[in-house]
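All protein chains but one are shown at their positions in the complex.
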């Protein structure tokens, strides 16, 4: 049995497989399929200060080997999170990572301060990259704002601080460094690529917001490239995300330089995708007689 | 019979369908499949000042609904172009657009000056965006350098000047404006997205260059979004490229704001793809009782 | 007439969902646009309530990436079979309807909240492929000794399918817009919908949105209860992606988990 345990800063993951924000709810809905405590970690849907209704319908467009979403960070806000969702999350025996979104630096700081109080929140993932919210986008696409936000949150949040990067930038390495400089403990990438779908028959954009976030296997080559570039630019751990459908995809991200991965859109197509990604990595290690998954990280 | 004719600055295209640079050679190889004069235009493989051997093998990786290439602008240089390829191109009865690549501004200017002398070269497409060549990339990812290059070429090239943009930027609208300001007559986008493929079994990158350019249907949502943004940012015509496989895909680009399109990777899978794209647009117009393809442009 | 025995219960609430492979044992083309697909499961199929749906994954198709949602048309707990009525509208439905007997299709089900039991007599109004959830509903109402009539409508006679099966359960009438079958005209012009309040205490409807909205307006005018089964673009089908929302009096709710069946009283813009 090869070792699957990896570390992301102070976080000990029993295996390198987490689920990506916005594709796993708050973990509960997958309980029917498997014991989600088997995962290395669960990243929740974004939590913001106030409740958000998100965007208008339609919010989804299927694309070739991918999908666009324009959910727009719909969530019930931090109060509801604390009183309703958090008690449920406490029943899950693995790392709970809360994805945090905000309109302003103050919003982010407020939510992170509250989350800092919660024992069973093991880390936060700052979503500075969601392309659906105008303000959120700005933080992730300029180095000074990314640094400033990270510094502000770092002051109030004392556990593992992961910052999730937007791929919609000229240089992912520069943003990665900016966030490291701000005091992040780890990076996760990529969030969705900004894309668009058009219904030729109706001569309208498919999404109510015209543009939305592209995810799925279509973006895997871009994600691998960015993980490769970012992990070479910083010395903090990088979590790889983007189009991972199985264990082999996950191994590719580890080889590119990721210390762990997140499975996103795949959860929709195969509810057992994250679980099977763990066994897929294990099979790979056995097949190649590698004793420790850490040996794969960055080993191109 | 609906009107299919569109204009790109002074260029009159008998239909809005061209073939994308690097996917159609110099037109000759497709003569076995159909009469390439039926196309709205042919964009050649990049021509540079000196001959280039391109990158080492392997240069290609298949990805989910796409492919990565690392050809690296292999070509025989402008002298060979003039003496060997150009006489062949003269036999083709449609617009001939030469894709131009260079290491330095001087290289670009030199090649464009030579091409300006050739009657049967109807336009040039400045490739400031190829991700495989370090120098070429720089021009397309910063506004000042994109403007400067366009100005320099504009001085020596007096026919239709198309500038081809890189999608690997934070703001395509800003680059589009920078190039318009430099004096371009039209824009074409997108070139390939920078991506990477890893062979997990061999624990190596698939491409000799590690990173390469992603093309095919996987990138269509990103391409549509960028054409939409760029065409709204400038007043010169935009040519849409990225994952077009058929007439409906082409109509989507026209609706997003493109005045014409280029078919790229699809040529490899279906050698008749560009021709079928023309008939596909015509079918669409007939089905929707639209008399003129120009009515579709930007009509979301 | 094989009752699904488990349908004696009146409560219709989401069960634990499962995912497994099914084998296509019959692909019956009803007409050029509609197919009845019968799948067999090698494990016991879960209890399914009328109005619930499933997410099907077409094997290895370049044409579709996501699963596709389909109402459960019928379920047989003895034979472990599950049936769908599929109308071909795009690549996914085409591919599904082209499958040969023996093909393996993965399913996630049962999903969503189905119809609730009516008190008095009710009217089922199904338009086109919107009849799909109505067959289980008819069975269930019958099992629970509820009275109901069935009204099926379509643009042409091709949209009216499986009439015989339905008529085993209740009085049935038909409308088509071209008048080739049943009464000519929109389904909303049928006499049963003239003054439904005098006969029925509830309408159940599924079909094109414009039709459901017209039916809803009639129900409101007649002051009777009305349940509609909504569609939406779904990425997951089980409540995690938040792509399938509809505006309700409780804010945006997911059609896949809070629906697909809603009482029109709870929907915004349906009055």
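Side notes on the structure shown:
Order as written gives the chain letters A, B and C; numbering starts at 1 within each chain.
Assume a residue touches a chain if its C-beta (ideal position, glycine included) is under 8 Å from a C-beta of that chain, and two chains touch if they have at least 3 such contacts.
Computed from a prediction, not measured in an experiment: that's the story for all the values here.
For the chain that is not shown, the touched chains among those present are B, C, taking the whole complex. Contact with the omitted chain, checked across C:16, C:62 or C:104, is made by C:62.
In the full complex, chain C makes contact with the omitted chain through residues 60-63, 65, 95.
Along chain B, the points of touch with the absent chain fall at residues 22-25, 29-30, 32-33, 45, 51, 53-54, 57-67, 69, 71, 74, 216, 265, 267-272.
In this text, only the chains that are shown with their structure count from here on.
Distance from the chain A centre to the chain C centre is 36 Å, each centre being the mean of its Cα atoms.
Per-chain CA centroids place chain B at a distance of 48 Å from chain C. For the pair chain A and chain B, the distance between mean C-alpha positions equals 34 Å. Residue positions 62 of chain C are each in touch with at least two other chains. Touching of two or more other chains is recorded for residues 65 of chain B.
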